[in-house]
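All protein chains but one are shown at their positions in the complex.
The block that comes next holds subunit A.
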């Protein structure tokens, strides 16, 4: 059974079909990448999968169970977590607190009013572990707003890891990250391969072809091709959709 099974998802904003009959699966342990030009509807798709937006029609199943009607927190509880394209953190909290909250969300009730949470070793240890895995262990005590852009991206990842996902939706985790940072990030994601399934939305073609088991190409809200990286790279429709610079980049990758 697929971990994540999306069937005929459709979403329109007025006359504009931003998600047009999208079906896809994410298999256990798989990294399924979604690429597509700007405005293809990638982020809208993630928003529907994560529960932020309601699709007009279609079904989303997680491990066979229909989750189409569930809210974002309910989906997270079932193991479907996401990271944001535009960093979304608690700016006034420390890095550790940001992650500890994600741990707290899945461990015990948060209707506890008296015991100080700051000294909760179980939360802090698990948070530290996620931070270390995301390559941010040495910044735990820093207030999150003081981090650099690259560090923010790693904090996004650490928070997502701390929710203990079964399926992780990564919305352009490399946005704005370049050079060595990007390479390190890709290496990190590769280490998580097999631990949980990932749906990777990404512009960075090097990253996509280095990581993905399967690639789907989204153009104008429609999936025009799905296959192994090699199949997709040689697909004539895909080449046509990626005319110009990105098309060349794709051929080179």
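By definition in this document, contacts are C-beta pairs under 8 Å (C-beta built on N, C-alpha and C of every residue); 3 or more make two chains touch, one makes a residue touch a chain; residues count from 1.
The rule is short, and it goes like this: contacts and distances are computed from a predicted model.
Chain not shown in the complex: UniProt lists it as "Branched-chain amino acid ABC transporter permease", one of "Branched-chain amino acid ABC transporter permease", "Acyl carrier protein", "Iron-containing redox enzyme family protein" or "Nitrite reductase (NADH) large subunit". Among A:65, A:117, A:187 or A:240, only A:117 touches the chain that is left out of the view. Screening A:39, A:91, A:178 or A:194 against the full complex identifies A:91 as the residue touching the chain left out. The chain omitted from view is touched by exactly one of A:102, A:128 or A:241, namely A:102. On the side of subunit A, touch with the chain left out of the figure occurs at residues 50, 52, 71-74, 76-77, 81-82, 84, 88-94, 97, 100-102, 104-106, 108-118, 120, 143, 145, 159, 162-163.
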